[in-house]
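The complex is shown incomplete by one protein chain, all other protein chains being positioned as in the whole.
Here is subunit A:
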């Protein structure tokens, strides 16, 4: 069993099976419900979903004249990347400082460790009260939500650098700062990008939570808005759209990691 090799085509087929299974199950259930009641809203047919999605993507909204899907996508991605971007910068600077400089570690590590266990969503009301209902609060929620874990992860990874490499760099004349530039930063880069990939999951969660509560546009806002009308024909394509955006982001980050740190992906580099 464990020695059976899977060919490329076989892997594609096996990997596709679960998707196919879910799709067939949905089509079957949807067809059954629609056969009983053609105006059923809970499990819309693919045609209904596609036309609703196309409407949002191409027909300007009657009230505002906006193409709703693109306005939502732009607003959400802006918040997501701003939040994750802030968190990444924090993870890089704080993580390296904590991991590399014993004094900074003694100073900040206990604090970061405690901040890590605060549930970010519990901070949401505080952020809305302190920062208002605007963009700042949402971006801050995402940043505050993902940064502590990233900082800890990067700090740990820096502490795991083999002491031999640090000693060797010093015998070659490296000082603390040049070692950060030439040793720590390049060594940490692949891990940082993995960190961002892992952080994007929670980041989407915080984004949608923040948008659901206080927003006037955004993917999460739209889903929670149309929920009142049981518009599954909008919600389902939106969820698929969010999934697609997340998958593309993840794929781009993998490619970026290979481009920046070819040494960390030896199989692909050969």
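Quick note on the criterion: contacts are C-beta pairs under 8 Å (C-beta built on N, C-alpha and C of every residue); 3 or more make two chains touch, one makes a residue touch a chain; residues count from 1.
Assume contacts and distances are computed from a predicted model.
Participant: So which of "NitT/TauT family transport system ATP-binding protein", "Error-prone repair protein ImuA", "Bifunctional protein PyrR" or "Formate dehydrogenase gamma subunit" is the UniProt name of the chain that got left out?
Facilitator: In UniProt, the chain excluded from the picture bears the name "NitT/TauT family transport system ATP-binding protein".
Participant: Hey, which of A:69, A:91 or A:183 is the one touching the hidden chain?
Facilitator: Touching the chain that is not displayed is residue A:183.
Participant: Using the touch definition up top, pick the residue from A:48, A:215 or A:261 that touches the left-out chain.
Facilitator: That would be A:261, which touches the missing chain.
Participant: Hey, which subunit A residues sit against the chain that's not shown?
Facilitator: 162-165, 167-174, 177-179, 181-183, 186-187, 261-264, 266, 269-270
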